[in-house]
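Handing you this structure, nothing more for now.
Just one protein chain is left out here, and the rest sit where they should.
All chains are identified by letter, namely A and B, in their written order; residue positions are counted from 1 within each chain.
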Amino acid sequence: MIQEMRFVVAYLFMAIGVFFSLTSVLGIIRFPDVYTRIHAGTKALTGGALFVLAGGAILAPSWQASAKFVLIIVFFLITNPLSSHAIARACYRHGIKPELIYKDEYGEKISNKKE
Amino acid sequence: MIYVILWGLMLAALGGFYRVVVGPTVPDRIVAADAMTVLMTTTLATLSIVFKNGVFLDIALAFAILAFADVLIMAKYFEHGELHK
Partner (left out) sequence: MKPKKAPIVLFVALFLFWALYTGRLDFAGLAVGGLLSTLITWATWRIFSPPAHELPRNIAPPLHFNFVWSLMFFPLFFWEIFKATTQVALLTLRPRLYLMPGIVRVKTNLKHKTSLVVLANQITLTPGTVTVDIDLAHHELYVHSLNLRTLDECAVCKDVNRLEDRLRRLLE
């Protein structure tokens, strides 16, 4: 009984994770410019990977494998936002302007520095 | 059931590959490639359950670390590489 409950919960988590991954990739394809694509590529993908890996940690045969799954989750939580900061900053410093923007206080700061 | 999940992850990676090929600017491609590496890591971790082999988890973690370093280096190069024209 407990075994079946474990399987159901794990597969539920994995299905949610796959759904989130698919929507985030759809976001990467559909969104208009780089900065909004970073939103889709960071948040939804981290969430999706987190759900799939949590399902894997529940399904894993030994406690050691579960610990490794948790280690990968923690690693994703730390590094995924970091790489997205790096891309966003490099993008802006390189001079790629957002196509769709309503307010830009970062551009003002950079142009003040250059003058 | 677990094969459905693997196919879903692969389909998502294919979507990322579309953006890598089409993407109008370089950072677009970097973002999509980053997304693909995350999906690959998740797939590797899932494969460890399919094959009941713990080695896949070690490979997944090493792959995640390498992919993270890759993205940082690409972003760094993209930011500073063209400054020395």
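The rule is simple: a residue touches a chain if its C-beta (ideal position, glycine included) is under 8 Å from a C-beta of that chain, and two chains touch if they have at least 3 such contacts.
As the structure is a prediction and not an experimental result, all values here were calculated from the model.
Undergrad: Which listed residue, A:44, A:59 or A:72, touches the chain dropped from view?
TA: Result: among the candidates, A:44 touches the missing chain.
Undergrad: Considering the entire assembly, which residues of subunit A contact the chain that has been omitted?
TA: Counting over the whole complex, subunit A touches the hidden chain at residues 19-20, 23-24, 26-27, 30-32, 35-36, 38-40, 42-44, 46-48, 50, 64, 67-68, 71, 77-78, 81-82, 84-85, 88-89, 92, 98, 100-107, 109.
In the analysis below, only the chains that are shown with their structure count from here on.
Undergrad: With centres defined as the mean C-alpha position, give me the subunit A-subunit B separation in Å.
TA: 11
Undergrad: Can you check the complex and tell me which residues of subunit A touch subunit B?
TA: Going by the criterion above, the answer is residues 11, 14-15, 17-19, 21-22, 24-26, 28-29, 34, 37-38, 41, 45-46, 48-49, 52-53, 56, 59-61, 64-65, 68-69, 71-72, 75-76, 79-80, 82-84, 86-87, 89-91, 93-94, 96.
Undergrad: Once bound in the complex, which stretches of subunit B touch subunit A?
TA: Result: residues 1-2, 4-5, 8-9, 11-13, 15-16, 18-19, 25, 27-28, 30-32, 34-35, 38-39, 41-42, 45-46, 48-49, 52, 54, 57-58, 60-61, 64-65, 68, 71-72, 75-76, 78-79, 82 of subunit B touch subunit A.
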